[in-house]
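Excluded from the complex is one protein chain; the other protein chains are retained at their positions.
The chains carry the letters A and B, assigned in the order they are written, with residues numbered from 1 in each.
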Amino acid sequence: MTLFDKFLRIRELGIFSIIVVFVIVAAIIDPRFMTLDSWRAVFLAIPLILVMAMGQMMVIICRHVDISIGSILAFSAIVIGLLYIQFPGLSLWLSLVITAFVGLVMGLINGFIVTRFNVHSIIVTLGTLSLYRGLVFIVSGGRQIDRNDIPEHVVSFSQTSFLFSIPGILIFSAIIVVITHLVMRHSVLGREIYATGSNPVAAHLKGINVTKVTLFCFGICGMLAGVAGLFYASRFGYVNPGVTGVGIEFIVIAGVIIGGTSITGGSGSVLGTFLGILLLGIINVALPVLNIPGEFQKAIYGLIIVIALALDQLIIYRMKKLSGGLNA
Amino acid sequence: MLKQISIYLSENPTLRYWIVRPEWVAVILLIISIISSIQLSPFFADLAFIMDSATPYVEYGLIAIILTLIIISGEIDLSIASMIALTAVIFGTAYNAGIGMPMSIVIALLSGTLCGLFNGILVTKLQIPSIILTIGTLTLYRGIAQSLASDFSLGGYPSWFIGIDYRYVGIVPIPVIIFTVFAIVVGFFLSSTIYGKQLYLIGTNPQTAKYSGIKVDRVKLLLFTLSGLVCGIAGVLTTSRLAVARFNMATGAELEIVLMVMLGGTYIFGGRGNIFGTFIAFWIVVILRAGLNVARIKIESQLTILGAMLIIAIILTNYIYSKSQK
Partner (left out) sequence: MDLNTNNIGKTFSGVNVLRNVDFDLKPGEVHALVGENGAGKSTFVKILSGVYTPTEGSIFLDDKKVNITSPILAQKNGVSLIHQEPQSFSHLSVAENIFMGHMEGSNFSRVKWQDINNKSNEILESIGLKIDPKKVMEGLSIADQQMIEIAGALSKNSKVLIMDEPTSPLTPNEVGKLFDIVNKLKSNGMAIIFISHRLEEIRQISDRVTIFRDGDLITTKNINEVSNEEIIKFMIGRNIEETEVKENQFIKNDEYILNVKNLSLSKKFNDISFNLKKGEILGFAGLVGAGRTEVAKSIFGAEKFDEGEIIYNGESIINNSPNEAINNGFAYVPEDRKQMGIFGSVAVEDNVTSAIPKNISNSIGLINSKTVSKMTNDYINKFNIILTSGRQLIEELSGGNQQKCIISKWLLSKPKVLILDEPTRGVDVGVKSEMYEIINKLAEEGTAIILISSELPEILSLSHRIIVMREGKITKILNNKEATQENIMRYAIN
């Protein structure tokens, strides 16, 4: 095994070095990038994406993809926004429970269709992507939830907290990341998720309930997208049926894939996903600093996805070749 | 009774071949939707109204026909809507740069072809599953379109170019004629030529196809490239219809295009399906959309119905094929 192969294997290290190089280059080009404001922007931008990425990572590890998360986010945001209009005093904790539940149900619907009818999850969630988005319009009647509809205590969730005034969503997303890490790395169920993605046939033979594991991943993915809906309402102060969450699934998927989660299932880590999202966040903030128009963001993300996919395939190819199991 | 029928059918494969086909579901759906829409509004008894309603979907229909071929051969292309937008934006940019209409069209078609080729190369050479890859290029192509056009609408075309949907032959708009002729030509190609037959073989079992001397990778590469080219054509047609090109045009169109193919009974795992089904499904989508509009259901809310239909169509098609196989 060459050094190159080892490097390929430890993907977290690879992405970390890319981040370091990128930051250094950006800082040299424009020192403004290293100010506290820039980094505050980075860490305000990522919690929303990061939370969704945790769920998406679980789904991708067990060999599926959920592209309906943007619509789930929008639906839960609209639901909670409409509730705020009725009950402005709704507590943050209850809001969290409600959005989580809404997302959970939608995720479970995805999981149910995928496991019951054995259709590729991308096609299924392409359907529910529209279905849920349509529901957003039906429920809201096309009306936007405005800044003054959202209570102050919810808005402040994304601005400050009791802890050194660190924004609440940042703390909360950090907690979710840590829990996801513990579940995926150290719990029995987490290891069963990896096993299912690594070899579903073997997982079934070993007595793992593959359907249950898959449903769990889709359920959690939906739940976290639902929670992200609350984050959205809190951070942006509005919810628009036609704008909120549109296309966000591709940013999330990009982050997960460049974080080293293999689309063929069975591998990926919370640390890698975090670094992947961090890189996207840094790029996002660095673009204006580097005088690159914001319109280029999507193209850059798209390019990153394609490169990451190609790299992933290259790694699989090299690993097979090393173990001598390559059959053309 | 059902059992007897199924035994009888399994003894008569030719008969079964004609009877147990998911496109009959599409035909029945079409009849139901025509009848119920006529109940809804007398407009629908007017062929000219339906023809006019069809024009905005012709671009999707053209792509759905190529996508049918791709899905039959066991792959999928989800970057289609982004390719429409990208080619349209490239077309608009080129024209506004003053290089003339013919050259602009050539450049648009060429860029579509290149996008498709890029998909094809990554799928066949790097063996990246197309369903995942085209999710990536979907973002990439749309992103490039956005980088090129920003939030501007690229317009300023000569009047003869604008409004292809308002040119008629009799009561039939020209785009509908283009779509119908294209469907017939590709349908004939798929059903009657050896190349069409080989698409089914590739989709049924790519390994056996390779061992039978079929150039599987080359065929797939060609299909993806063709998909790009047709998206280029669709991009130019859309620009003509809307008189402007924007980076966010045809957003979410992959849903409707995939829906047309799936409703038409093409098997998501490859090897089965035909153009007739897709052609019928095109009209279902047209009538459904027109019906929902007449019923004053908001465009955005219609997404719910389209999304649900996609899922139901796939489940139903899978069910019918699983029955016809055993």
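Everything below uses one rule, namely that a contact is a pair of C-beta atoms (placed from the backbone, for glycine too) under 8 Å apart; a residue touches a chain by one contact, two chains touch by 3 or more.
Computed from a prediction, not measured in an experiment: that's the story for all the values here.
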Contacts of the hidden chain among displayed chains: A, B
Of B:Leu110, B:Leu201, B:Leu242 or B:Ile305, the residue in touch with the unshown chain: B:Leu201
Which of A:Tyr194, A:Phe218, A:Tyr232 or A:Phe250 contacts the chain that the document leaves out: A:Tyr194
Among B:Gly61, B:Gly271 or B:Gly291, the residue in touch with the chain that has been omitted: B:Gly271
Sole contact to the chain not displayed, among A:Ala41, A:Ala100, A:Val154 or A:Val183: A:Val183
Residues belonging to subunit B that touch the chain removed from view: 10-14, 17, 192-195, 197-198, 200-201, 204-205, 207-215, 271-272, 325
Subunit A, residues in touch with the chain not shown (by the definition above): 182-183, 186-189, 191-192, 194-195, 197-199, 201-203, 205-208, 266-267, 319, 322-324, 327-328
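Simple rule for what comes next: only the chains that are shown with their structure count from here on.
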Rounded Å distance, subunit A centre to subunit B centre (Cα mean): 30
Sites on subunit B touched by subunit A in the complex: 76, 78, 122, 126-129, 131-133, 135-144, 146-147, 150-151, 247, 252, 254-255, 258, 262, 268, 298, 300-308, 310-311, 314-315, 318
Subunit B-touching residues of subunit A, taken from the complex the two chains share: 65, 67, 113, 117-120, 122-124, 126-138, 142, 241-242, 247, 250, 253-254, 263, 293, 295-303, 305-306, 309-310, 313-314, 317
